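Every protein chain of the complex appears in place save one, which is left out.
In this document, chain identifiers A, B and C correspond to the written order of the chains, with residue numbering beginning at 1 in each.
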Amino acid sequence: MANKDKVFDVIMAISDIIEEKKLYLTQLDAAIGDGDHGLNMAKGFGAAREKLESGSFQTPSDILKAVGMALISKVGGAAGPLYGTAFLNASKVVAGKEEIGLADFTAMLESALDGVKSRGKAVRGEKTMVDALEPALDALKAALDEGTAPEEALNRAVKAAEEGVAFTKTIRATKGRASYLGDRSIGHEDPGAMSSYVILKTIAETCSR
Amino acid sequence: MANKDKVFDVIMAISDIIEEKKLYLTQLDAAIGDGDHGLNMAKGFGAAREKLESGSFQTPSDILKAVGMALISKVGGAAGPLYGTAFLNASKVVAGKEEIGLADFTAMLESALDGVKSRGKAVRGEKTMVDALEPALDALKAALDEGTAPEEALNRAVKAAEEGVAFTKTIRATKGRASYLGDRSIGHEDPGAMSSYVILKTIAETCSR
Amino acid sequence: MKKVINNPNNVVDELLQGMVLAHPDHIRRLEGFEVLVRKNSPIEGKVALVSGGGSGHEPSHGGFVGTGMLDGAVAGAVFTSPTPDQVYEAVKAVAGPKGVLLIVKNYTGDIMNFEMAKEMAEADDIKVDYVVVNDDVAVENSTWTTGRRGIAGTVLVHKITGAKAETGAELPEVKRVAEKVIANVRSMGLALTPCIVPAAGKPNFTLAENEMEVGMGIHGEPGTHREALKTADEMVDHLVGKILEDLDYTGGEVVVLVNGLASTPLMELYIVNKRVHEILASKGIKVYKSLVGEFMTSLEMAGFSVTLLKLDEELKELFDAPADTPAFKSL
Partner (left out) sequence: MKKVINNPNNVVDELLQGMVLAHPDHIRRLEGFEVLVRKNSPIEGKVALVSGGGSGHEPSHGGFVGTGMLDGAVAGAVFTSPTPDQVYEAVKAVAGPKGVLLIVKNYTGDIMNFEMAKEMAEADDIKVDYVVVNDDVAVENSTWTTGRRGIAGTVLVHKITGAKAETGAELPEVKRVAEKVIANVRSMGLALTPCIVPAAGKPNFTLAENEMEVGMGIHGEPGTHREALKTADEMVDHLVGKILEDLDYTGGEVVVLVNGLASTPLMELYIVNKRVHEILASKGIKVYKSLVGEFMTSLEMAGFSVTLLKLDEELKELFDAPADTPAFKSL
């Protein structure tokens, strides 16, 4: 599914798409948060890109670790530690491996999600990125059990994340800044769920190329 | 020309017209000053009205003194001491008199103008109220010399003041706040000259009734 | 966007440079970091206090670094909590044997980043503990939310905890005092205009000419509701009413903090203060001291918050202790 070069390409593609969606994500955050999610993500993946372009990395795990560290040390806010932890955890799962398969990716996403949930003390249904990531993980696991081909499995995960984003629009936030709004948060998609969906989609598309 | 009751009426009429022109005078001041001349004048003549309505006064001089004191103690800014001094000086000129004739009025205006000029260290041509008051005084003096009837004499004075206001539009301010503008003050009428014209016009109209 | 800046992406760095140039007797910057510490850090024999958060709230927090208040302040990007490694550097620079207390405002991002910094510092065997300020009663204190936000009351935590640390008390004692302040401080604010994050270039939200946002956060987060502009007295009645509903101040003495968000002039803040005093007098609540000014701002937002801190003898004495920082001096 993905070797070191593919992982590198994935991060570059994420960096591109996040830059492109910067204002969109920021607008989503402006509605129910403080209007910086796109700026934060662009800063973090900009820093990740710089780090990858200026260093040399031996394994997928090394790359993911560098990304996680960049996110933690350059972003701040909620997204920095959450996504940073997610990438660090994913990195650990495939430590030493040259090639990532679908089972690996599933394990990575599981560990990433665990990291987000424990760092953010969040569970599904609180209108956060968890609402995109957890359905995606569930879909992946099911696909893996069914022996679905990687491309199709990833597509199902992306679809599940997309539905998760849509679901966040219908619920009240109970974690993060949006929780301060109470019922006024209903009717808006969660920006972090949206960025998670965008990232998963980019991973799927890049890996299927 | 005017006894105590007439003088009372004149002040009430000035108070009315100033209230009516409050925003207009303020707008003129906004263009080249700090945008408060109408507010200042309305405050002062409002206070004068209250004082006159609540007290009882024996002579024209008493009334004018009360007005002068009200202007000095309620207005502040440039207009307060200048108009206050003008009314106080006018009051002194007719101390003890029951009836004011044209010659008296001319002497009153002369003393009022002297007060303004010495308090403000201003001369004609500096884009201040002096540019309305001094032409008016000159016209009055000329009319007095010619033996013109009071009504006509006052009308000429008002006309001269009006021309004086128009003249202020063509010159650069060298006194008061507008002087800070340098050449940018050209093209705007001086608010204080305008209020002086309005006051003279009200005096003439009320005395001719 | 009418701002006096050079480059939207460089405002925090230039701000910190400008602060150090203005206050060289009080503060210095940690080379290469967005961190201000006391000029002579680490100070011997005391617990060090470190606070911080997103920038755009000046003078918070760098303006409160100095004798009797903070030892270090970490400046994140505008409205974005600082990263763990910045906080970690601040902790390392000010830490002595008595350890470090982190004063964190209750935002998910701040808590996660400061917690990670604490983990990093503990790995270096530095004693670190933290408190979370959550004074904003606009947010319902339900177990179903992240809890209340930390806003202007944080400055009173800095002041009083700073005075305690200055006595040489141990970390648990200093933390106890911080938590006592937090337990007794409540705030609420409202905004008349939005503000513009420099890098975003446009306001988060818009308000009509006659509208205000009640319960507004200090990052432009929406408040409890919008309504038509009211008189100053009506605004204050609402905010103080909410505060008094939340905590029983009956018969007590308080510090009043009237905090300007930025564009609201001092004249208006004093008009607010007058009403706060009137309300408290009518309820028999005694005002011990008042602070009126800009302590926890929100870029160029117009609006204000009111904070009431309920005092006991210990807090009074610590409140009155001397302080000498760029933005807060008390003799």
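Here, contacts are C-beta pairs under 8 Å (C-beta built on N, C-alpha and C of every residue); 3 or more make two chains touch, one makes a residue touch a chain.
Here the structure is a predicted model, which means the values were calculated and not measured.
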item: Displayed chains contacted by the hidden chain, counting the whole assembly; value: B, C
item: Candidates C:85, C:129 or C:233 - the one touching the absent chain; value: C:233
item: Which residue of B:4, B:21, B:65 or B:175 touches the chain not shown here; value: B:175
item: Contact set of chain C toward the excluded chain (per top definition); value: 2-7, 11, 14-19, 21-23, 55-56, 58-59, 63, 192-193, 209, 212, 229, 231-233, 235, 256, 258, 262-274, 277, 287, 290-292, 294, 297, 299-300, 302-304, 324, 329-331
item: Touching residues on chain B - with respect to the absent chain; value: 26, 30, 32-36, 39-40, 43, 72-82, 119-120, 174-177, 179-182, 184
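Just so it is clear, only the chains that are shown with their structure count from here on.
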item: Averaged-CA centre spacing for the pair chain C and chain A, given as whole angstrom; value: 32
item: Mean-CA-position distance for chain C and chain B (Å); value: 55
item: Mean-CA-position distance for chain B and chain A (Å); value: 76
